[in-house]
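Yeah, one chain of the complex is gone here, protein chain that is, but the others are all in their spots.
As written, the chains take the letters A and B, and residue 1 is the first residue of each chain.
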Amino acid sequence: MTAAIALIRRHRVAAVILFLLVFPLLMPYQALAINILIFGLFAVGYNLLFGYTGLLSFGHAAFLGVGSYLTGIGMVHLGLHWLPALLLGVASAALAGVLIGWLAIRTRGIYFAMVTLALAQIVYYAFYKAEHWTGGENGLRGIQVPSIELAGFKLDFLNPTTKYYVILLFVAAALWFVSRLLASPFGAVIEAVRENEQRAAACGYDVARTKLLVFVISAALCGLAGSLRALHLSVVPIDSLHYLLSGQAVMMCLLGGMGTFFGPFVGAAVFLTLEDVVTTMTSHWMAVVGTVFMVFVLYFPAGLWGTLVRRIDKASS
Amino acid sequence: MDITPSLLALQLVTGIALGAIYALLALGLSLIFGMLTVVNFAHGAFFMVGAFVGLYFMGLTGNFWFSLVLTPLVVGAIGLVTERFLVRPLYGRGIDYPLLLTFGLSWVLIEAMRILFGIEGMPSSTPPALRGAVDLGIGFFPKYRLFLIVATAVVVLALWLFLEKTRYGLIVRAGSRDGEICRVLGIDIARVWLAVFGIGCAIAGLSGVLAAPTRAVNPEMGIHVLAESFVVTVVGGMGSLVGAVVAGLLVGVVFAMTSLFAPDLAELSIFVLMAVVLLLRPQGLFGKAGLMG
Partner (left out) sequence: MSGVPILEVEGLSKHFGSFVALNQVTARFEPRKLSAIIGPNGAGKSTFFNVVSGAFPPSAGRLKFQGRDITGLAQHEFARIGIAKSFQITNVFKQLSAHENVRVAVQMRHARYQLFKPRAAMAELGERADALLQRVGLADQRARPAADLAHGQQRALEVAMALAAEPELLLMDEPTAGMSPEETRVMMDLITTLAAERSVILVEHKMKLVMGICERLLVLHHGEFLAEGTPEQIRANDEVRRVYLGQG
């Protein structure tokens, strides 16, 4: 058993991708699976900053939203093909990450949450007002992606199953990238900064620059999730930039397990499935999730997956 | 549109009235942060609850003054319960946890108001005694706006007197710098924290009931207000009560003046102000340099 776990640990990306390959078969309908994939990526990107570097941002919806909107704008207003539009979305989100990150990192600790929230509001208002480009309150419509050409194959993007696996391609690549990053020497620096900034600086690490680099990478990943979401929904709702979505990233990470590789995915899956189920029973979803979240903060701060990982670690040592 | 001096003056008063609300909110936030090192992410929600509860009491009794006194007590009580049972268990853990908890609480409070008062919100109107305008020579100014400014000034003064002139206030100020002192003096610091959290929330509730006649009262109103309170706090400097008041008024005036000259940019303007302050003086106008950068 321990050997199996060690094997999965070493090849965690492959294990996760394997799981995600069969995931649609476990879900009642594909749209939920696709949503979990997209928000799982959103949560993984956010987790890099929150769980691994220890920076609590409350403005990450800005990057999801920028990714979505710029992809949409690229296709609807600039006539771009889906792939360049997607890259535009990611690059724009990364740029937003540089601007917001640079300003936010000038603050320390507890301020960071407030500043990121406020800076994300700037993005929200700016996109809300730019009606000509973004559709304002009604959102950006008309992102047509009927088919996708990949490696010579013409794939029907409107087919939910096909859509899932195409999106999985990108998510898998992103997960591989995150895994490599965390396993690299830079990954150790990230954790050192989270553990003890003063110590990390004394060792010779530029803490501010490290934080900014992680912030930008995190923004790019969330931007990718946003771009994929735009392609999936064919619209970009104004809610994409809303503070509540930033809060969702936080919730998903904590529910699943911050600072673990797979935790955010679990968190996203649990959050979205719960939402799906609860909203059929009651319209008071916010109260339910708010309560669940408070319970986790108080009693299960390591999250579902995080607690499981800890139990396994304890058992094997 | 003709920009006359009386129009400017009117807008200025509107801005100061808006700033008064911001100042109150930021005061509550700074008080809680200064004392407990907790960023109350439910602050906007308590504001919203205050608005709803205030309107409810008004509707029940027809008496604005009654509502004005009772609402902060009710909201403060919710704050006391929150600190005692939800926030207190988290003190050893790390500064992010109380923040996260209050964030979750805000979602519950928003939904609770939806359940109690409906998703559309409540219609709000100026209390009859404070309707109409007053001629101050240079123009007519809405009574309610002037009342807001005066009421806030009274509360700020009362708070200042409490903190500077009473023994309990001294404990609060000392405790915010060093909890050890209180423990050494045999003062139950937990009681102090409980009280301060309650007071902070009560102030948020008060600003809600004061603000209710001036804006749409719906369950989502606290979300924007939260972001705006954070702007004020960053501009003023976290933990600084003078900063909260000055920055609150500044932000209110900036918003009102921008509304006059470039209405589309009004909401953006205050966030841009925050960004500028972050660039030039990250600790805020009155904040201590050690806290930042």
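Heads up, the rule we're going with is that a residue touches a chain if its C-beta (ideal position, glycine included) is under 8 Å from a C-beta of that chain, and two chains touch if they have at least 3 such contacts.
Everything numeric here is computed off the predicted structure, so don't read it as measured data.
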{"item": "Visible chains in contact with the missing one", "value": "A"}
{"item": "Hidden-chain contact residue, picked from the options A:17, A:80, A:155 or A:183", "value": "A:183"}
{"item": "Given A:1, A:202 or A:281, the one touching the chain that is not displayed", "value": "A:202"}
{"item": "Selected residue (touches chain absent from view) among A:27, A:126 or A:192", "value": "A:192"}
{"item": "Where the missing chain touches chain A, by residue", "value": "180-181, 183-189, 191-192, 195-196, 198-207"}
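Note that in this section only the chains that are shown with their structure count from here on.
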{"item": "Centroid spacing, where centroids are CA-atom means, of chain A and chain B in whole angstrom", "value": "32"}
{"item": "Complex contacts: residues of chain A adjacent to chain B", "value": "56, 58, 103, 106-111, 113-115, 117-119, 121-122, 125-126, 129, 243-244, 247, 250-251, 254, 284-287, 289-291, 293-294, 297-298, 301"}
{"item": "Of chain B, residues touching chain A in the complex", "value": "33, 37, 39, 41, 86, 89-90, 93, 95-97, 99-101, 103-108, 110-112, 114-115, 223, 226-227, 230-231, 233-234, 238, 264, 267-268, 271-272, 274-275, 278-279, 282, 291-293"}
